[in-house]
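For this view, one protein chain was removed and the others were kept in their places.
Our next item is chain A:
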Amino acid sequence: MAPTVPSAAKSASPSQPSGKSEVADLKQQLRQLAGSRAPDADDQRRDVFKRVISCMTAGIDVSAAFGEMVLCSATSDVVTKKMCYLYVGAHARAHPDLALLTINFLQRDCRDQDPTIRGLALRSLCSLRVPNLVEYLVTPLTTGLKDPSAYVRMIAAVGAAKLYHISATACIDADLPASLKALMLSDPDAQVVANCLHALQEIWTLEAANSEAAAREIETLYSKPVVFYLLNKIKEFSEWAQCIVLELASKFLPSDNNEIFDIMNLLEDRLQHANGAVVLATIKVFLHLTMSMTDVHQQVYERIKAPLLTLVGAGSPEQSYSVLCHLHLLVMRAPMLFSSDYKSFYCQFSDPSYVKKLKLEMLTAIANESNTYEIVTELCEYAGNVDVPIARESIRAVGKIALQQYDVNAIVDRLLQFLEMDKDYVTAETLVLVKDLLRKYPQWSHDCIAVVGNISSKNIQEPKGKAALIWMLGEYSQDMHDAPYILESLVENWDEEHSPEVRLHLLTAVMKCFFKRPPETQKALGATLAAGLSDTHQDVHDRALFYYRLLQYNPNVAERVVNPPKQAVSVFADTQSSEIKDRIFDEFNSLSVVYQKPSYMFTDKEHRGPFEYSEDLTSLTVGAEDPENVISAQRYQENDNDLLLSTSDKEDNGTRASNGSSTSTYNAPSDLISPSLIGSQTPAETSLINTGGPTHSSQSNFSLDDLLGLGVTEAPAPPPPALTLNSKPVLDPGTFQRKWGQLALALSQECSLSPQGAAALMNPQSLIRHMQSNYIQCIASGGQPPNYKFFFYAQKDGATAFFLVECIVNTASAKAQLKIKADDGAAVEAFSTLFQSALSKFGLS
């Protein structure tokens, strides 16, 4: 009877020394129990199993006891059975041969009379995750899907997804997806339906990578019959299943406004649900459905405010946090709509710091003429807070409000009062802010300088604060009587200054001061340059050398470099591009909102979830070289790293461009300006910046208005462009990709589709055909509703120059984002007009 299990083979896996003897002991006991018919054998087995699970939980490697566990598994005691299944499920993968031993009793249990046992066995059977046992899974699964008990069917539905992960072919060959789909649309039990939906989404999303049919199946999930069928049953679902149905509905593209209002009326009471997840999922549906109706969209904001605030107040701090993150997103998109709710965002004593930070940002965003006084008063209270990070954030918030406000007067006074508080970090933060304020409102310099001049640089320890003070000393040395002497004393302590940032600022400040008050500064300048030249920090050394040679070459030129006439900074640039913000908004009710990053920045492509818009080339269809053949579905296998369309690349381009402009706009040494601040100096530079972000929102508003009036057809058509395109250009994907990588972004723009066009865009092919008729060829396309991505190209007639276009279409908002690159930059504008006119005509013919 004694089992002869080759246990030596398992010793390879490292286990803690303490665990080793424990496991050996357990094995011993299990062996004794294996054949025992003693009356209390069941109880003993329970106890030993419990100890095994306990070890497993603690992280001790108990896989060595696998054989013994299996031998003991023949029991009718359900509790013991469950423990055994739990153990086997966790370790079967490492012991495929031994796992085979469990198949027998699992299969037998799958045919048990008791549905609970059947379900249990089926769940465990599918959880083994052993590829060579797949053959034993299919039959119980197919029977399970037809089981009279809903409990078993619900487990079988998830089991199908499990099988797909073990062996996709086995799952597809057994035609399980078709059974799941049938069950989803007919089963009376809501949880079975929900699990079918889960399983289908998972299977088809993964399958879509290599099957056109699966991609079409996904589209049918978003189709009206399926979505309405599920929505009509919404109240039968558990709250968790409601969430997935709502998520599905948020991707649905209604064909007319009646459908939109039907859905919204149906779901209205979901906004009163006590479960925050249901409320947020409902809000997502509302927001996405109304994207094309500006005024209704705004009503939705008004409607969801109260439920969201209630959720913030109810529940645990963690639950509030997640809701608050979503509120934060909405506040940032439409601060005006929340301006009267500012008191809801005051920090409470018990709020954790991660909540306080969000609230401070919201308060900053919603400050306007009517509430600034109250908000700033409140923020000033936090500045003395014992919680130092929050105190700092509060001061920064006051500064930001000052930068965006009209009545700066009062705020500047408060900032200056901060300086009197005489707390290290308060002073440092305030100095940084005063510096920024002066760059925007030079007219305040007299008031500020008077106060700043009284601050002893010795009391400031933090490099950022010190650097700001030094900058002001240099910049306003003509108004600050002591400036040269303060700078001189700072230079004397050059060696004790650890921060290279501060030393760089000191170099520049002394230079500036020198040109304003030469006799008083000359000595300090000499000392500074000498110190800088012998500095070990490369940048400091280089800058000192540069100044030195510049002075040698021509002091007048040096003065122009160091002290150019400055204009006030009008706008400090947003740190996040509006494209990213829109992407996060598209991913409402997901982790993206909490992280404030779109999903491609923190997840692998295979984990983006069933609904995420695909960003990867591998999922795009690429047309063959022959433009006649574009529609043929030829797969283009592409390495992820080849960056035809990696978004990070786009972002890089974007930030590079803005960084470039930030250094060129403000003629001070580049490091004086933090990269996030862009000042616009000259008209040319303004337009350079405008191509990026700021104009974006106004444009999108415009397009929304347009849509609302449905005036697209009446809208004056752009004048016929002079540019003509080659009717049959030839470009192979490889060349396209190379060009895309090499060429700089010539134009980035947002434009709108006609509502008819957005509705007609059920699959990429329709648009591809349409654009082809305008001599614009598609080289790659992909995506799922509502987001499609295309790469087009066209060639100027009679020339070799190509235009390359990346076009991201969101059919829900009927908007398209264009990125155009061109061999011939001069014709870009004309091409863009042509392209947009072609796009806007889509769906109208």
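As a working rule, contacts are C-beta pairs under 8 Å (C-beta built on N, C-alpha and C of every residue); 3 or more make two chains touch, one makes a residue touch a chain; residues count from 1.
The rule we apply is simple: contacts and distances are computed from a predicted model.
The listed options are "Thioredoxin domain-containing protein", "Protein PBN1", "MHD domain-containing protein" or "Pre-mRNA-splicing factor SLT11", and the UniProt record of the chain not shown names that protein "MHD domain-containing protein". Per the touch definition above, the residue from A:Ala24, A:Ala38, A:Ala314 or A:Ala744 contacting the chain not shown is A:Ala314. The residue touching the chain not shown here, chosen from A:Ala41, A:Leu86 or A:Leu745, is A:Leu86. Screening A:Ala277, A:Met362, A:Val452 or A:Ala814 for touch with the missing chain picks out A:Ala277. In the complete complex, the residue from A:Leu141, A:Ile155, A:Met472 or A:Leu525 that touches the missing chain is A:Ile155. For the options A:Ser340, A:Ser773 or A:Thr800, the residue in contact with the chain missing from this view is A:Ser340. Within the complete assembly, residues 50, 53-54, 56-59, 78-79, 82-83, 86, 90, 93, 116, 123, 127, 129, 151, 154-155, 158, 161-162, 191, 195, 198, 202, 238-241, 243, 247, 272-277, 279-281, 306-307, 309-311, 313-319, 321-323, 325-326, 340-341, 343, 346, 348-354, 381, 384, 386, 388-389, 420-422, 587, 589-595, 599, 602-604, 607-609, 612 of chain A touch the chain that is not shown.
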